[in-house]
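Each remark here refers to the structure printed beneath this line.
As you look at this complex, bear in mind that one protein chain is not there, while each of the others sits in place.
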Amino acid sequence: MGMVKEFFSGVYNLALGLVTTAKYLPKRAVTIQYPKVKMQMFERSRGTVVLLSDPETGELNCNACLLCQKACPVAAITIKQAKDAGTKKRYPEKFEINMMICCYCGLCEEACNFNAIKLTGKYEFATPDKDSLIFDKDKLQEIGRDVKYEAKKKREPKKDAVPVKKAEPASPTPVSAEPEKAVEVKAADPVDNSGQIDIKGTNQ
Amino acid sequence: MTLELKGLLDWVYTIVSGIVASLGLPEIIRDVALMLLVIAALIGFLMIMALFLIWWERKVSAHIQDRLGPMMTGWHGWIQTVADALKLLQKEDIVVGTADRKVHFWAPVVVFTACLAAFAVIPFGKGLIPTDINIGILYIFAITSFTVISLLMAGWGSNNKFALLGGMRTAAQIISYEVPLTLSVMGVILMAGTLSMVGFVESQGPYFWKWYIWPQLAGFAIYITAATAELNRTPFDLPEAEQELVAGFNIEYSGMKFAMFFLAEFLNMFMVAAVATTLFLGGWQPPLPGLAFVPSYIWFLGKSLFLVFVIMWFKWTYPRLRVDHLMGFAWKVLLPLAFLNIFLTALGVYIF
Amino acid sequence: MTKDEIEKQLVKDFGEHIEIQTTDQPEPFLYVAKEKYVEFCKYLTENPSLAFDFLFQLGGAHFVDASGQGEKFDVILCLASSKHKHEMVLKVKLPAENLALGTVTGIWRVADFYELEAMELYGIKFPDHPHPRRLLLDDDWDYGYPMRKGWSGHPDFIPMPDKSESAE
Partner (left out) sequence: MSTLEIEKTQAQDEFIINVGPQHPSTHGVLRLILRMKGEFIKDLKPDVGFLHRAIEKIAENRTYAQFMPFTDRIDYCASMPCNLAWVTAVEKLAKIEVPERAQYLRVIMTELNRIASHLIWLGTMSLDLGAFTPFLYAFRERERILDLFEMTCGQRLTYNYMRIGGVSQEPPQEFYPKCKEFTQYFRKKVDDYEALLTYNPIFLSRTKDVAILPIDVGLNYGASGPTLRASGHDWDLRKIHPYSSYDKFDFKAPLGTKGDVWDRYIVRIQEMRQCCNIVDQAVEGLPEGPIKAKVPAVFKPKGEVFARIEAPRGEMGYYIIADGTTKPYRVKIRTASFAHVQLLKYLAVDWKIADLVAIFGSLDIVLPEVDR
């Protein structure tokens, strides 16, 4: 008797397996066609490290205090300080981040008190030669030019450590390719913060 | 005006015989010319069908797994397989130095001819049967067992330990599943009383409840299971499973030879589905006489493509069997069931 | 069994061979004499009220004081009991000159790989280990014992640049 019951339960489960796969046959695919449609990076995505600069004056915020260089666990950042003769303000003469070593952990962003360094959502920097992966000051500044940032208050560990970075109200975006991803696009900024122009390619 | 191809065939027949008569050549030349035309049409159709099946398998597996499959080459990637074929064509054809050169070369040829030869007796539609010999089904089973020889040749020819192991294992699997496959069809032969393929189709009557699948449901199930094992497809795809650690018998093949094995596998799948449609699902007969306005070959293609879809569906749902289970399943489960089915059918036929 | 109950029990049975280390941690930390080590471990597993049948981990440690002499090695075992839900840390002091120690693979099978690792990275010998072999490092590794303090023997070993030395 056990044999027969086992046989029928076997056939039932085989059929159950077929039904389950059939359930997904008509459904819309969850994958997106990458080169045409780009993933919408989150506001806090930790991609490439960039140097932020003051939009008006175009100068770097960084005043070479070497805090990020010390905080970096893999010593990917190398900075050479220099004092500006005129304004007596220190600035980094050489600021290099070796992107091959950087582990994108975000500790430098936390250590910096002058909103000079930030990890953005950009990730498309594949290059054939390795030398170009050591980003110097100008490249870091140029990538970071259109990155928006909020001036962080001076960090006091006593109070709530890091003020909550308010996420912009999520406005529905033309891109309808990702049904379930929470899409944050800065309302004011036509180019989303990650700098990629979101080409709504023909998906189907 | 039915879209049957019968009219077209007669028209071609008259033209060819007209040309031959005008040139004053003997009758035999006309038959040979017609034969060549039929072969050309058949091979052309099968090549397109093979390319379509490969593309279709990738799309079916993609949509089952919630993804899109090839999209880049043409609308929904329809010329993807053509692109793959061209790529394989220009690949360098490496032959291992110590390989048994002749055996290595002829293995894919054998598997391809065996596969194409089997289509000689498949009734694609009313009157659309290349040669209607009266031992149709026997011919098919004889030809399909050729593939076993080609696998052994491939395994032995590449002079590689794993290829030989894979070849042996595939041959053992196919032989042990050939037996239940043939026996599962005996039931249908008993009911139809003939061996010719067209005979099967006619004896299944115009109404769909007259098809042989209903009385022969067990036979149909055994047939489909044994056929999946014949094709080395999951859940019976032991040869290229990771247990074999390597890709079984077609390790040493590259370029067009590998493509021939690949095409042969998909043509075999279509052939298995075609035979199942002819035997169990009433060939090119519409389910209801009222639907006869749709041409017969459309019905035939529809049914066999549905069965091909079912075989693909198995592949993307089930895990793989272990070797001893595989063999045990064939001899201890499928074979007794097949005998039981024959016995019951014989009883049934005797009573009615 | 709480921490001091365990310690009382151990002192009662192995009084002179063990030395309790006072720490503010909830688990007992104690040193055991090198000779009595294997026997002590066997006792720990067999005693029903202790039943330390789960060897969490076994590792070596290399102590060098600032001036470089007074080298000292420790073998640290973290034990746990699956019956009584208590844990313990057992340590053995090894003088720098002969680093041999009895093997506990007989008691806890899992110690096999841990001892191989300690053997390879610290140079602590386990003479009667069932099958001593090279575990993590490659077979032809002869650049000394990497986990020891102040080791920088491999030609292409790039020490961490001193930039982050002053990191607090």
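To keep things simple, chains are lettered A, B and C as they appear, and every chain counts its residues starting from 1.
One rule holds in what follows: a contact is a pair of C-beta atoms (placed from the backbone, for glycine too) under 8 Å apart; a residue touches a chain by one contact, two chains touch by 3 or more.
What you are looking at is a predicted structure, and each value in this text was computed from that prediction instead of being measured.
The chain that is not displayed touches the following shown chains in the complete assembly: A, B, C.
The chain that is not drawn here is touched, among residues A:E96, A:E110 or A:D146, by A:E110. With the whole complex as reference, residues 9-10, 13-14, 16-17, 19-21, 23-24, 30, 42-46, 71-74, 103-107, 110, 119, 157-158, 160-162, 164-165, 167, 170, 180-182 of chain A touch the missing chain.
Along chain C, the points of touch with the absent chain fall at residues 23-25, 27, 29, 53-57, 59, 61-62, 76, 78, 80, 82, 85, 87, 89, 108-110, 112-113, 132-139, 146-147, 149, 160, 164, 167-168. Mapped onto chain B, the footprint of the missing chain covers residues 61, 64-67, 234-235, 237, 241-243, 245, 315-325.
As a working rule, only the chains that are shown with their structure count from here on.
Of all chain pairs in this entry, the one linked by the most C-beta contacts is A-B. As a whole-number value, the distance joining the C-alpha centres of chain B and chain C reads 66 Å. Distance between chain A and chain B, defined via averaged C-alpha coordinates, is recorded as 52 Å. Listing the residues of chain A that touch chain B in their complex gives 14, 17-18, 20-22, 24-27, 29-31, 33.
Partner chain A is touched in their complex by these residues of chain B: 60, 62-68, 71-72, 313-314, 316-318.
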